[in-house]
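Worksheet: the structure to be examined is printed underneath.
Missing here: one protein chain of the complex. Every other protein chain is in place.
What follows is chain A.
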Amino acid sequence: TVRPKNEVEQKQLCAFGEYVAEILPKYIQQVQVTCFNELELLIHPDGIIPVLTFLRDHTNAQFKSLADLTAVDVPSRQYRFEIVYNLLSLRFNSRIRVKTYTDELTPIDSAVSVHKAANWYEREVWDMYGVFFANHPDLRRILTDYGFEGHPFRKDFPLSGYVEV
């Protein structure tokens, strides 16, 4: 069976995406709605804190809950890491995805000042990908072993690692 297309929700998400893009043209590079009705905002990395604060505090967009913070590694790009924030609005029962980009050496602003939940997620992204978060209260390894060298989730890290255990 195929999921039925929900045109109403698609239109609402498109309208909301245009609304946010009109309010924040300084940081939003692109807005897209997937065929599964998921709204995505593609941001310049300088605009993380303004966009996340706007989405959390504005009356029409009360995305108070940070559901997930991950990174995607695409080594062929100039800015290889794509940081993804998934937000949930409890008031309006709707989700939104905010994506930014960075490379191995450029730090990105920490979202901890906006959402406390981002603390361990950012530690995980640092540990697994090597993306440095500026102004993070406590950025250290969280999943790898204590003396571990390397960032395992990068695409150029081999499956069984460099050290024999």
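Observations
Simple rule for what comes next: a residue touches a chain if its C-beta (ideal position, glycine included) is under 8 Å from a C-beta of that chain, and two chains touch if they have at least 3 such contacts; residues count from 1.
As a convention for this text, contacts and distances are computed from a predicted model.
Missing from the rendering is one chain, named in UniProt as "NADH dehydrogenase [ubiquinone] 1 alpha subcomplex subunit 5" (options: "Vacuolar protein sorting-associated protein 29", "Myotubularin-related protein 12", "PRELI domain containing 3A" or "NADH dehydrogenase [ubiquinone] 1 alpha subcomplex subunit 5"). Contacts to the hidden chain, counted on chain A, fall at residues 19, 22-30, 42, 44, 46-47, 50, 53-54, 56-60, 62, 74, 76-79, 91, 101.
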